[in-house]
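Only one protein chain is missing from this complex, and each of the others stays in its spot.
Naming follows writing order (A, B and C), and every chain is counted from residue 1.
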């Protein structure tokens, strides 16, 4: 099997699982292969189980299957949790010293998993050790590769002057190098990957390359040819290997974001840290130094309100958070809406409610994003379906915010944030549209024409000319209270209606101006009887599922909604009207389904939802869609795959 | 015209408009009449215009008409704003010294009003003084009654030893006494009303009665018989004269609320202040002293979370707020939902978004109340349609909260809070149902039966037995993180699904258990072709409107939704299925209409909405419904009456 | 041309109660801005919600009436986006020391060059007179049904603990003195806090104008009221902490500030309590990180090419991330 491979590496949090995965992904990427991977981890710093699952292919990859071709485990828990995900013909790398460990004495292993394993092993007449898991793998036709980490480390320790104990953290490099040895990727890619991942730390680069070589050799010598999956470098253009967090950070920079406030929260904070570390850049050609202020605030309400302040001053401003932080900042949304201040909120959804599953995936905040904030004000809510979209949307959000002078909520999610993928991006096509923003000179003109500057002037479009704070020749007022054209408090009932109409009508304007392609994307045949609707990062799994179905002759359409507010209901109606609608969503209640019914009256035929904290796999989506088409699906199916 | 009368009294904020209105209402109430009134005021302490409008009848009253029969003005602004609301045949009481004031030099008068007046007076060839307004009234057949406040005050000042300047604040009593003299209500009711309103302040009682008598005599002597509207005492049982704020406070006390937290905000705070002043009461018969802790917090998140803490400890606990405060507390909703803690939030809606129209009416928070908080958790959302319902609902909210172990949002609004009405309430029928709450003895039993206490035990109903903090023989844990049956953090995907299902299924349970009568109310014939749907305090105006239409032979049904979540969609469907649905709401976007479409697929034929900050009048509702029936109504009509 | 108070007057109706101390604060601020020769467009005033929160509407300058308790983060965001703006934040005591006190404490840690005025009237004025965080324990004002059950915050002490570098107290009816304080505060490089004793004649019947001016304490000789409020300057008090001071000198200053902050009753100091000139501002710290921050601040950077495309060059970062 060449260049089509699902890899998983797992171990305790803090033991370098991510580094393994990064090296793996970089190495594959450098070898011209395409990858897509996801990271799973507990809300914990050290000791709980975490893993990374990656799919490699010669063609671009956009989702995962639930089966794993090679599982590289650092520890016994990884085996206990994942050994049954490995496909027949696949392989398991494990530490032989763990074989006699009892699965009942892994302190971090969840009781539910333990009980499941006990049942299963007892049914097979196996005892409750790790060895039994390996045995079961063998029985299933899985290749098992003991990798004696200690031995190899001892060897390294002999070669270097380092003590064995100092080398323990190198297990991750050994695991990934062994894995790449099994699939026979040339070692040079591993070396380059290590150089890249540890850049700036010469000593670490050297040591890790040394370790990788030894492990690579070890596997070559012991297990060589046995493993059926192979990866081979291929010619390919330059691509980026990006996480969603990084793509959004980059989109913001290119989109002109110059003020990013944040309060730490998973999985949003990495974006801000990334920006903080890259806060200076070139602007307008070689000599101008541009910079972004990354402002760590005392809480999320301070984050949103300081960004709004920056927006008033004329900087493109944003904040990033996830559910709990969004809840803390809600009051600021309404103020920005009321005062027509452009500001962007990137909302990384994660498992809710409350603290919920802080490091797990869900798309449960759609309705909340649409309605957060008391009273009614216009907001634009967009959702990205993949890393590439996330980059362009992150930039475009500022155009919407400034053109329609309001708050833009950019919905992304944990799966997107913590996935990595090889993608191509083109910053040079990103446009900057600042909307109706007057300069000092414009004000001079207004005045010399006998006019007066009014921040909230009634205009036919609902958009009033904006100036930055500090603009000479005028002043304005803002108030969260209902106000008149100047911005002064006003409780008159007629003014109230005019101002409400002015603000709310901007939604209709946005709806009419924004090109359809930015609002929805339709995939597949227009006449398909069954049409999937979804939003956000389910996109890849759905596309792959309907692609496979179509290969089997089953045609299903897919309507991806990117613009959730204002919802392009007419266009949606036209597409869905005479079809069976299948709503696929990462939440309990099928929020998009409800929204579509609300806005179009069209009812959803089938719901496929998932809320176990793990993203959708293409194979479970495939199977549930197939069941719908074949008439064997329940009205609402709950997907449950993932560990 | 006997015992059917609309009264308005207006003046500057701080000059005693409310006191006037209270005296008026009490006097009428004591005379056996029924009243309903609403208060309008600016977000200001002194100087801006405020007024009170009241309807009196021999039968119970539940809404207002836009026309006024007698306008008692303290100042010129009241005339400028309201003179055109007085019906032909009605009357205006005004201070003759204001006649030569120019309407263009009333500093607090809104420009929009001024411009409208200028146009109007100029069209009639009148100059821009108050006198012209009075003149216009006369031309229209309105009785005009100059009341020389200064003269009367001078007379009082002669009789008492008080200086004139000290008596100035008595204008309010003079105005109301004069008004009651015009309608010929016996002076004894005024005296009793004054005693009641100024109770505990003997001096004030005396002075005000003295003043009232003089004004009463003045009017009797000067204007007697001329005024066609009369009020006459009638025999009637004891009733309460209550505001919505008071009814809710009383409902909470009777409902067993023992901890009320709050942060000051209009129009919610009056409820807490009322409770604070009446925090001790008798319990379980004569001797036991009960008490409620009224806890003023540093912000609304502290309000909700401290109430939740109190709920955990076993007290029935609540907090009251309006939109901005609700936005600050949102994060606490999800935590209570996640940890299944009973807690009640009384949400007084007011004009939004943001600070909005802090003292004005709107029902714009429905969608927000339904979706506030990231992620998905069960919540119960109820809305009261009038003061009587508000009392019982306020009590019932605690039963829901404890039976379904979750947060209950009780939606009320400014119009309800600041209305007053003569009502009958029966505290003795209020039931207390504490749900599955285990005592120390219950725990002993559980344990002696070999069981273990688990706070989040999976049960078929989704309800796990609860204990108060401090209960002997057990402990439990709570966490905003997803947790296991004990309450410990758990990220296992299977546990996650079970816990989500357990929590969310409580909504189905509530839906199946709660009697239909608590969820919806239907008025009118089941076969009516046109059916109004609405929620909250629009109820009175709608009932009156359809009553009048029915007198004209036009039958319209009215479906009042009290239970917004879980929405009884099947019952709603059954009622609305084959009808034309008219959505009547106090917000911009017709939120209930959207909700019904979302949950039933039934589309709304006509929207009648209002968002100018003033509640609906029965006559505008009447007219718009009639237009719908006659086919002359637009798809969406925006109501705009009210000053 | 020198500006006058009138240049900062916005012609709309002022709806504060007659006799409200807020009028004094407003005049003092307008005079201070004029004295500093600022032009209206150079000034941005951020306020919270409350009677005090309405202040910016009465000033001809950029006026941003924000959320209850939040003027500081809005103000900080604007200032950091454009450090050339003269930024002033205004709160009530409920706004700034109640719901918003967290922003105050954290503003102390940052030292952004913003001036912060708190209208200290002991009540939540605009919501009809509930006890604010500066009302003392056991005090019963008009609108509260029971004597205050909470102890008061001490704004000066708190500011000192939070690291605020300029701490002063003014009195709303000593307008000239307050104007001088405001001028100093605005000139101070860093975060400047002024607690202003502000009688609320409508709801606070304890800390009234008569109380502050000692109308109940007549001088036995002159029969004139002996004011409770006195000026620190009159004691020759020096509030400044300088770089060349010893640790002991600094500590002595801190102790003095605390002693003064605890004075109440018949001796209520107003004036500058503390002025630390040794701390770098947040903007200076940012300049160190971002090089061209002050000369090319966020709000002024040109974002687009003449053709309307992005002018931001991220090629170096892309290089780092490419495979």
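Heads up, the rule we're going with is that contacts are C-beta pairs under 8 Å (C-beta built on N, C-alpha and C of every residue); 3 or more make two chains touch, one makes a residue touch a chain.
Nothing here was measured: the structure is a model prediction, and the numbers come from that model.
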| item | value |
| --- | --- |
| Of B:95, B:191, B:207 or B:331, the one touching the omitted chain in the full complex | B:331 |
| Candidates A:296, A:505, A:550 or A:640 - the one touching the absent chain | A:296 |
| Residue of B:99, B:204 or B:279 touching the missing chain in the full complex | B:279 |
| Touch criterion as defined above, residue of B:18, B:207 or B:246 at the omitted chain | B:246 |
| Contact residue for the chain not shown (choose from A:22, A:43, A:196 or A:464) | A:43 |
| Absent-chain interface as seen on chain A, which is shown | 14, 42-48, 107-108, 263-266, 269, 273, 276-277, 296, 298-299, 324, 328, 354-355 |
| Contact footprint on chain B, counting only the chain that is left out | 26, 29-30, 199, 238-242, 246, 250, 253-256, 258-259, 261, 278-285, 288-293, 295, 297-299, 301-303, 305-317, 331-332, 335, 395, 422, 425, 427-434, 468-481, 487-489 |
| Interface with the undisplayed chain - residues on chain C | 98-102, 105-106, 108-111, 133, 146, 149-154, 157-158, 160-163, 251, 254-255, 258-259, 262, 279, 282, 285-286, 289 |
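The criterion applied here is as follows: only the chains that are shown with their structure count from here on.
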| item | value |
| --- | --- |
| B-C or A-C - the one linked by more C-beta pairs in contact | A-C |
| Rounded Å distance between chain B and chain C, as computed from the means of their C-alpha atoms | 37 |
| Where chain B touches two or more other chains, by residue | 42-43, 324, 328, 354-355 |
| Per-residue multi-chain contacts in chain C, two or more chains | 49, 67 |
